[in-house]
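To keep things clear, I will list the structure first and then write my remarks on it.
Heads up, one of the protein chains got dropped from this complex, but the rest are sitting where they should.
Take a look at subunit A:
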């Protein structure tokens, strides 16, 4: 069976050529305080979207990540390609500023059935030619913290778009889906992530999960809420492998002592 590779190379200052897989990154910024390494994510991304109030965050907080630079210069440099959502959070002055710079604004307020993140992920998928979809990786900044129902809504987007690589990122950790019945190989770049990690049976109990590379490995082990859920685990080496009969969420901590600028 083919191996599915996962790597957090997007947290490295530059993507080293030997770090597979080679991916095309897109970035979505949500309406939470910007993670300190957002400029790094921005640099890796070929397409940058703000989900509604995420544009306020880029406008307000990006200059603060470059305290020695002129705020206007920073704002001009970090211009999103698209602002999309139901537009009930983004400030008018922010929209006007980015429109003048050429940002495309897509008002999707007619659609009340999906979250702003869902709308942005759909947009990126529609924008990506089929041939390139396997190399697409969507990074989502500001996906965690704040209201719990928002967090759950964001996690549900991972579950709704199972065939798309989407990584939820906060200052403290990242989360992505490991679809069932695949051999997953997670490359732990210990300079930027780990060691704290976990595997979570999201949506339904998992009858059988087997791992290697963890402090407390699973071996055909059952996991479910109300029973065993693998949290506060430790990634021991450079590679963690996971195979499960169920979709799992993988989460790993992000190291604090990051150089946030690219």
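The criterion applied here is as follows: contacts are C-beta pairs under 8 Å (C-beta built on N, C-alpha and C of every residue); 3 or more make two chains touch, one makes a residue touch a chain; residues count from 1.
Following the convention adopted for this analysis, contacts and distances are computed from a predicted model.
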Per UniProt record, name of the chain withheld from view ["Phosphatidylinositol glycan anchor biosynthesis, class T", "serine C-palmitoyltransferase", "thiamine diphosphokinase" or "Pantothenate kinase"]: "thiamine diphosphokinase"
Sole residue of A:9, A:65, A:136 or A:197 that reaches the chain not shown, by the stated touch rule: A:197
Among A:73, A:101 or A:152, residue touching the chain not depicted: A:152
Full-complex contact with the absent chain, from A:9, A:175 or A:242: A:175
Chain not shown, touching residues in subunit A: 115, 144-150, 152-153, 155-156, 159-160, 162, 170, 172-173, 175, 196-198, 200-205, 224-227, 229, 231-233, 247, 251, 253
